[in-house]
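The other protein chains are all here in position, but one chain of the complex has been omitted.
As written, the chain order gives the labels A, B and C, with residue 1 at the start of each chain.
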Amino acid sequence: MSITLPQIIFLVVAIGTLFTGVMVVVARNLVHAALWLILSFFGVAVVFAMLEAGFIAVVQVTLYIGAIAILIIFAMMLTRKVMNDTEPQTNSQWVLSLVVAAAAFIGLAGLLNATAWSPLQAVSLEGSVAQLGRALVEPNQYVLPFEVASVLLIIALIGAVAIASEKN
Amino acid sequence: MQTDWLFIGIFLAIGLVFPAVPIVLAYFISPHKSNPLKNDTYECGIETVGEAWVQFKAQYYIFALVFVVFDVESVFLFPWAVAYKAMPFFMVFEGILFILLLVGALVYIWRKGVLEWA
Amino acid sequence: MPTFDPANIFMWAYKFLGWWLTSLGLAPEFVLFVQLFAAIGMLATVVLLIPIFTIWLERKIAGRFQDRLGPNRTGPYGLLQSFADVLKLLTKEDITPHKADKWIFNLSPLFGVLSIITVWAVIPWASTMVGADINVGVLYLLGISGLGTIAIMMGGWSSNNKFALLGAFRAVAQLVAYEVPMIITLLIPVMLSGSMSLQSIVKAQGQMWFIVLAPFAGVLFFITSIAEIGRAPFDLLEAESEIATGYNIEYTGMKFGVWMLQEFSHAFAVGPLFATFFLGGWQGPYATEIPVLGIVYFMLKSFFGYFMIIWVRSTLPRIRIDHLMSLNWKFFVPVSLLALIVTALVDKAMSEFAPGTGVAGRAIVLFTANVLLVISVIIGIRNAAHAVRVKEEGDDHAEHGDAADSHDDHSAHPAPAH
Partner (left out) sequence: MIPLSWYLTLAAALFCIGLYGVLARRNAVAILMGVELMLNAVIINLVAFWRYNQPTVIGGQVFAIIVFAVAAAEAAVGLALIISIYRRRSSVVAEDMNLMKW
């Protein structure tokens, strides 16, 4: 079986994503870790685009890179100087953590590759965004999660503002 | 469809390489005469005191927070807006209810005085 | 060999390249790559060279607004001024401060430019000419602009300079704040056209531009765009007198030039975006029959938008940062939400209760609804401002023990300072 062009692209993107992911957890400088995290998010967005989920891909870029990454960097700047780069960045159980993570990966990968998965079906995904928008407000589909998401966002906003504001 | 994404992928790569061209060109043309004073931090001629990482106020974080909430809201509202044309009235109203709930949160934090830049 | 069509010359060239390479016996995947590379390379070059012209144009127009001549020494009408500037920047020494984080410091201007020129990947130039007609174009634009925010943050942080970091913080706070009303106003063209693809949005404006159907949203989009590009009156991110040019203070030579390139191409990009969303993009007489004509209309509209930006820039003074934030969160965000709700309800009510309404009828109703909305918003602001003024005057009287109120409450002038 020869390797095809999409497979090459996938392998490059996957290795890039995993490399940046590793850099996130090992970087000594926290701001560097955040920037590696942004690259990792971007790699995941490319994976979504390869899965023909264009909407999810752009949402990943808009939300994770454009919003959550900014939030993380701001929080980092507000809690400054508490950890200099010279201090150890990992706790005493890091060896144990590494073993646990590696064991989890080996177990999962073994399980995943032992299962027979269904192959890719070629279907037309035209108009899936309109379908998604319709499903979000269709009474017998997802209107409840849709409105509950709004309530969740309100709670998150009010709660986080109450916790973070300097007033009290 | 996938060709369009390939187009964007190549555009991103080229977009990173093209602006590097003048910088690399300038690296070969421009002089390199550095000295410690020239390479020091520039603060309009005054000597730098302490490090650049000064304390920022939590207001920055709170505004970013409101932005994140509205960004997530847009993720739900864009599909709703795309499907808007073929919707009956009550489904449009469900979307508006979604917006109004967030307006309620905005009004609440406004009344709380969180939106003041003090 | 593809048939030659003068009305569609660029598409013909693209197809001809593909045909020629295939006839040489190359693999179809490779041919596609070469085709895309050629097209993108051309597009990116054009986009990156536009600022060379627009910088000259902007200096010339701003000069006229301020009763000056503008650049007029280098070449006819000073046309070679920008080239001279580029040459100067190329030969200037490139200083990297020794405290700076080298990698991030050098990469951030590249990411800044990346975030602007990739906007052009989805903008339609003509009925047949669009780079990537993805069905999530609008959200793609928002995501890309988030990348620009990160680039500014990177540049400011890596400089390791107080002014740069403060400037970056201000810039990011302003950019994310004004992105909220921008997102909300962009929902209205999406709603009216029923698609997030920019080509479909332009095609939906064949009979009526969205500036007529949603004038209020158009104006709000334009104002928030000016804030997004950091032009006067929202140029706080480079307030020279306060934070010494802000996030790019430590940049010199060509790296500073690349930041300038980012700034000017961003400023110009607002014109095409405004034209695409509200002024009908490439639409115009015979634009569908002769696609090349569409490019002309599109560029005319883009430069009109750019001219408006220069006009605003040379007219208004800078506003204060607390006013900037209040203006956004207490005015633009609620008002744009109001515009969204009103447009959604009125348009849906019309298609439900008066299904036979033609394009003109729909335009008249939506335009009237927008005008009524603007009038009620103005009245609301007037009353709120009046209430604040009465309160402040009351406080003043209480403090100074003034006698009976002597000036008219309804006068438009603010109370004189005591």
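Criterion: contacts are C-beta pairs under 8 Å (C-beta built on N, C-alpha and C of every residue); 3 or more make two chains touch, one makes a residue touch a chain.
Since the model is a prediction, treat every value here as computed from it, not as a measurement.
Taking the full assembly into account, the omitted chain touches A, B.
The set of chain A residues touching the chain not shown comprises 4, 6-7, 10, 14, 17-18, 21-22, 24-25, 30, 33-34, 37, 40-41, 44, 47-48, 50-53, 55-56, 59-60, 63-64, 67-68, 71-72, 75-76, 78-79, 82-83, 88-91, 93-94, 96-98, 100-102, 104-105, 108-109, 112-113, 115, 117-121, 123, 125, 128, 131-132, 135-136, 141-142, 145, 149, 152-153, 155-157, 159-161, 163-164, 166. Against the chain not displayed here, chain B makes contact via residues 58, 61, 65, 68-69, 71-72, 75-76.
Please note the rule applied: only the chains that are shown with their structure count from here on.
Note: centroid distance chain B to chain C, computed from Cα atoms, is 14 Å. In whole angstrom, the spacing between the mean C-alpha positions of chain A and chain C is 29. Residue positions of chain B touching 2 or more other chains, listed in rising order: 1, 5, 53, 56, 60, 64, 66-67, 71, 74-75, 78, 81-84, 86-87, 95.
Shown for chain A are the residues in touch with two or more other chains, namely 54-55, 59, 62, 66-67, 70, 74, 77, 126, 129-130. Every residue of chain B that touches chain A in the complex is listed here, in rising order: 1-2, 5, 9, 53, 55-58, 60-62, 64-69, 71-76, 78-84, 86-87, 91, 94-95, 97-98, 101-102, 104-105, 108-109, 112-114.
Residues of chain C touching chain A in their complex: 29, 104, 134-136, 139-140, 142-147, 149-150, 153-154, 157, 165, 169, 172, 176, 179, 194, 196.
Chain A contributes residues 46, 49-50, 52, 54-55, 59, 62-63, 66-68, 70-71, 74-75, 77-78, 80-81, 125-126, 129-134, 136-138, 143, 146-147, 149-151, 153-154, 156-158, 160-161, 164-167 to its touches with chain B in the complex.
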